[in-house]
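Every protein chain but one is kept in place in this view of the complex.
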Amino acid sequence: MSTKKFMYLNRKAPYGTVYALESLEVVLIAAAFEQDVSLAFIDDGVYQIVDGQKTDGIGMKNFSSTYRALGDYDINKLYVSKESLDERGLSEDDLMPLVYEDEDDDWAEKPSVFVVSNAELSKIMSDQDVCLSF
Amino acid sequence: MSTKKFMYLNRKAPYGTVYALESLEVVLIAAAFEQDVSLAFIDDGVYQIVDGQKTDGIGMKNFSSTYRALGDYDINKLYVSKESLDERGLSEDDLMPLVYEDEDDDWAEKPSVFVVSNAELSKIMSDQDVCLSF
Amino acid sequence: MLHTVNKSSFERNSLQSCVNIIDDSSVILLIEDGVISATNNTQSSIVSDLASQGRVYALQGDLEARGISSKVADNIKVVDYAGFVDLVVEHGTPVSWV
Amino acid sequence: MLHTVNKSSFERNSLQSCVNIIDDSSVILLIEDGVISATNNTQSSIVSDLASQGRVYALQGDLEARGISSKVADNIKVVDYAGFVDLVVEHGTPVSWV
Amino acid sequence: MKISIQVNEGPYQHQSADTAYQFAKAAIEKGHEIFRVFFYHDGVNNASRFTVPPQDDRNVVNNWADLKNADGSDIDRVVCVAAALRRGMLDESEAGKNSVEGNNIHPAFRISGLGQLIEAGIQSDRLVVFGD
Partner (left out) sequence: MKISIQVNEGPYQHQSADTAYQFAKAAIEKGHEIFRVFFYHDGVNNASRFTVPPQDDRNVVNNWADLKNADGSDIDRVVCVAAALRRGMLDESEAGKNSVEGNNIHPAFRISGLGQLIEAGIQSDRLVVFGD
């Protein structure tokens, strides 16, 4: 099959709605198709990868650890809107330290999360073949 | 059964979601219980009673005529937020001319729609026993 | 790209977010409750610049359903579902701001 | 009255609408994604006055789930579900800004 | 106090059903009575006995079905008939009336009319709405 650029656009906070969880389920399946995969986190979507989520109090499944596994599936382009973080009083330090091992660089551990401006996000988005919104 | 004050709080545009339609279905049933019923239309809820709705183009049921029947069920307190209308470039002239016949005044036809300020709505809301939100 | 927005800017932030991010060649199609943002109101400025460039569309059936066909702001182009299909065909990857 | 708001003020207008209309004796409880509005951010001013009067609450479990317990703004009171029940009992007719 | 609850969204898509359940549980633990839980709009989907959630996640339908008042009595769980029919939630009786083969309402729930919601508002000290 041909290779296309897929973007997963995540704009909603986790737990309040199922979109974050079911977006992640698609991303994991997508990995098997060897497409070019990017994830974008904008607006309240940035809360999906905030560190320290604990769901015991609300009786729902905590799926945040799954984001840590994305690197093992070669999903290592997670773009986070800087403007969205700033507005919410969040910084990169508040996010989970997601990484992957670069097979082209002696398996060096590298970051998967890129905090970018909306202008940069715009360019990345314009380059996509398929955009799935959650 | 005792009489309570019920308010139906409508904040969403019709057709985009089912809340307007299913709110109306509750209101019609509520009439049979002889409670004190008020409807509030605020935010995009004001579009529910805008005149001239035509749904042929979207293939959905046009239920706007049902609002005209509310007067026959003694539901005649429809409060509309003036601020919500103003923001949306709407005025009372854009709304359906909903009326009822006042049995205590020789069945004179009177308006059911009252455009009120948020401050007035606040007072009306504070006086309710039950508030159902749609 | 074609960006679809299906919620009123009075209710949600999706239209503003879309406008903040899209590139100079993108167009916006307002559908469902999103057509409220195609009318003259206190939030018209969100799309007025793009509209004056001919880059904002609104779905006719949704305007009619909400009784606001006569209130569409200047420079916004009204299309039917066939026009929606044409926009999808002409503008490459569609993005939904759901 | 007790007013519950379950959406972030960044996503929807429900918190602002609620604040615009409620009376002087009302309190607000932020639940679900609404707890985002309980943190220090550029929209904190929507509730800061009410918070300084001790009239804004946020649900603990929802703050913890979203990893933002440590970011709660000044004067906002954190409660658990039992505290939610107490607020419903104490404040008369509850209103949901869904 | 006598408290009733309206649930407007289905399980899993929105947190409303979960929050409503946690609220109901806490209310019972504090000695209040849940007079009725009324499922309206997509909330009717909470009553499906067909749901098969992942094993490591909560079972929203069973949570409702297992909820009891402090005296051990069942909670009155009412599904709105009009909302249920258009969304494909049927008990044996409605399936029969509408010539549908099969039914999917969990036995812990009962289908009834919107009057049950109004009555809950009249009979309860508080009616709390959970939606999206």
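Chains here go by letter, A, B, C, D and E, matching the order in which they are written, and residues are numbered from 1 within each.
What we mean here is this: contacts are C-beta pairs under 8 Å (C-beta built on N, C-alpha and C of every residue); 3 or more make two chains touch, one makes a residue touch a chain.
Note that the structure is a prediction, hence the values are computed from the model and not measured.
Considering the entire complex, the omitted chain makes contact with A, B, C, E.
For the chain missing from the display, the contacting residue among B:Ile58, B:Leu98 or B:Leu121 is B:Ile58, taking the whole complex into account. Summarising the interface, chain E meets the missing chain with residues 10-13, 41-42, 45, 48-54, 57, 61, 82, 85-90, 94-95, 98, 100, 102-104. Counting the whole complex, the residues of chain B in touch with the unshown chain are 15-18, 58-61. Although one chain is not shown, part of chain A still touches it, namely residues 1-2, 4, 6, 18-19, 22, 25-26, 29-30, 32-33, 35, 129-133.
Basically, only the chains that are shown with their structure count from here on.
The chains that touch both chain A and chain B are C, D, E.
If each chain is reduced to the average of its C-alpha atoms, the one that sits nearest the average of all protein C-alpha atoms is D. Relative to chain D, the chain whose mean Cα position lies farthest away is C. Looking at A-C and A-D, the interface holding more C-beta pairs in contact is that of A-D.
A separation of 25 Å divides the Cα centre of chain D from that of chain E. Under the contact definition stated at the top, the residues of chain D that touch 2 or more other chains are 6, 10-11, 13, 32-33, 61, 80, 93-94, 96, 98.
Shown for chain E are the residues in touch with two or more other chains, namely 15, 19, 22, 127, 129, 131-132.
Chain pairs that touch one another: A-C, A-D, A-E, B-C, B-D, B-E, C-D, D-E.
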